[in-house]
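Yeah, one chain of the complex is gone here, protein chain that is, but the others are all in their spots.
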Amino acid sequence: MELFLYTALFSPLVGSLFAALFSMSAKTKWAGIVPSILLGVSLTSSTILLFFVLGTNSTLHVEMMTWMETGGLYIPFGFVVDQVSVTMMMVVTLVSTVVHVYAIGYMDHDKGFNRFFAWLSAFVFSMMILVMSDNFAGLFIGWEGVGLCSWGLIGFWYQKESATWAANEAFIMNRIADLGMLIGIFLIYWNTGSLQYDIVFPAMATLDTTTLVWIGIFLFIGAMGKSAQFPLHTWLADAMEGPTPVSALIHAATMVTAGVYLVVRSNELYALIPNVGLFIASLGAFVAIFAATMALVNRDIKRVIAYSTLSQLGYMFAAAGLGAYWVALFHLMAHAFFKALLFLGAGNVMHAMDSELDPFKMGGLGKGMKWTMIMMTLASVALAGIFPLAGFFSKDLILEAAFVDHHLIIYGVLLLTAGLTAFYSFRIIALIFHGKDRHTALGFHPHEAYKFMLIAMSPLLLLAIISGFLFKGGFFEMVTTLLPATEYHIHDHLTYWIMTIGTQVFVIASIFYAYKKYMSPDIKVPDGTSAMEQSFKYKLLINQYYIPHFYAEYLVKPYRELSTIFWEKIDMKVVDATVDGIANAFYTTAEQTRGMQSGNLSTMLKWMVAGLIGLLSLAVVFGLAARHSDSIVIMLSGLGV
Amino acid sequence: MEIGLNHYLVLSTILFSIGLVGVMRRKNLLMLFFATEILLNSVNIAFAAISHYYGDLTGQMFAFFVIAIAASEVAVGLGLLIVWHKRYNNIDLDYLNTMKG
Partner (left out) sequence: MFEAIAFYLFAFLTIAMFYITVTTSQALYALTALAAGMIFISAFFFILGADFLGAVQIVVYSGAVMALYSFGMMFFDTTREVKEKQGNKYIVVGLATVAAVLVVLIFSAPILSDNIIALYPIGEAGNTQEVGVVLFTKYLVPFEVAAIMLLVAMISGIVLAGKKMDASLTLMTEKEIQDMRKEKKSKKALL
């Protein structure tokens, strides 16, 4: 089994290195095909491991080699395949394989084809390290690795100013959060003396609550950055500058869920500090509705889906914060499937529309792109949580968990968000695929994507449909060997049915409202004149609650000014001046003493003798000092030195 | 009046300073070589004297090697000097200023 573990882990790395070999040369199909095949290998290995874990109900723990061993610190390169990590491995490898194959078609005309696959496979490798590591140090390596690859992929089209800006924004914001995470890891090591999960978590029970709270908060800060939770959420929407397969893989299915994974992995810690858990849940619920409202008005399909991701991450954190870790993980899995599908569908649309992203300029695309329409619609249905698709099972479980735990405010917020989710999802579906044809007038000639791209997407479609009712029971059985097995049942049958059906009705009503509103033939490309666009609410939402503006105005600007001051006043006048002064002293001395080098050997000989005398005198002085060192010490101490 | 080690050392010092004066004062390269010989010989006296007064042969051994080095130095130095003289028809130090900084 260890063999499968290593193939699952390292074949993406091999693929990445293979593609990197060609990263500077012209496009070769092989640079895309080989990493895809290797990811297939990784997927197969992960599947075998999954069946191993399922079949034997045991975990696999290997130590590849020692990484650091100094004093009391011992960190190995250790990997663990247990019920939680194997779930993540499956999600990661499956979605990546699909996205890799899809990207062969999507990036077909791109000059950076080879480079793209090098980055993408490197990302998968980092992500595998992140989920498979058996200690916090390895997790952190993977954490930083995915951050780096995310940076490289958001800024993939580095010729574009906005892309590089977005890449840097994401990177910097994640570094800020990573600092918090690092502090959390230090605190763990400080208090437990180890970073291994199986040593750290049992040791936590003996620590006092204050320490645990701090550890929990700092770790969660790291999770907040990676999972783009408020107030570090702005990078995710801007990250949509990257190619769409990247958005599907990194910014929907895998990397952004790393924060959720961290919280789930640390469930034993958060179980000890329910207050922090409640805070996480509240923040999650807040982000869920906060992001959903921004998605209502946005006029960029990728951004809408990004906000939707943000909102769903909020759901996951709400579940994790309430202690329903397996529910969070379940939603993570289901969400990965349908959200990646949604993104890839959006990629097809973009491809067809020459990278146009405004849904108001589309309309009626359903005729030419039947399969894309079906896939995106089904993905949206799954996202909205309609029975019997994946979203219904995972999302309803979160709602039930909130309800059963009597957090009615969280429950209410999440329920409202469910309605909003349905509305904005079908808003873009209606605008893109239905209604009047608005794109022909603008000179677009849409066409369906390549066949193999659609076939590549089909596993995701299948999973988005069936993963809910097919996997729920088995998933529960599997992960609860590791996670707390809290079942959320509303004991009163009547309440249960009212709630479930009520939610469904509410969501379906939202969907129909969206269709009705946006399928009408009156829809035009907004030009900023309508009464709705003038309203304060709209402006607030379209400007993302003015938060990016706030950051730019009150954080970036003062920082820049401060930097300028430091540069001009301190760097130039103090640091540089000191260095220059030292250099100038040498220059001047050399210039002054240059006359010594007259070239006359006789003069040089005189200097040599003078130098000899100097050295000899020193020898005499030191000799005497060594001889009389005792009396010198006595004399100096007499002087009070 | 007993002649002690200090007498020899003082003699050595005097000869050494004569040699140093020669090295610094003379501009004729041949004279410079002579002065170098004086320096080496003054040290040899000191070695031999110390060897004698302390009953240790090491000093004499050193003196032998100094003599060997002096002989080699003369051979090579004179060869160079002859080459220089052939080229420029003088052996004055003041003309050797190609190393001006």
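The chains carry the letters A and B, assigned in the order they are written, with residues numbered from 1 in each.
By our rule, contacts are C-beta pairs under 8 Å (C-beta built on N, C-alpha and C of every residue); 3 or more make two chains touch, one makes a residue touch a chain.
What you see is a predicted model, and the numbers here were worked out from it, not measured in a lab.
J.: Take the complete complex as the reference. Which residues in chain A touch the chain that isn't displayed?
T.: Chain A touches the chain not shown through residues 602, 606, 609-610, 612-613, 616-617, 619-620, 623, 627.
J.: Kindly note down the residues of chain B that lie in touch with the hidden chain.
T.: 1-3, 5-22, 24-28, 30-31, 33-35, 37-38, 41, 44-46, 48-52, 54-58, 60-61, 63-65, 67-76, 78-83, 85-89, 91-92, 94
Just so we're on the same page, only the chains that are shown with their structure count from here on.
J.: Please work out the Cα centroid separation of chain A and chain B, and write it as a whole number of Å.
T.: 79
J.: What residues on chain B touch chain A, complex-wise?
T.: Residues of chain B touching chain A: 20, 23-24, 27, 93-94, 96-101.
J.: Given the complex with chain B, which residues does chain A contribute to the contact?
T.: 594, 596-602, 604-606, 609
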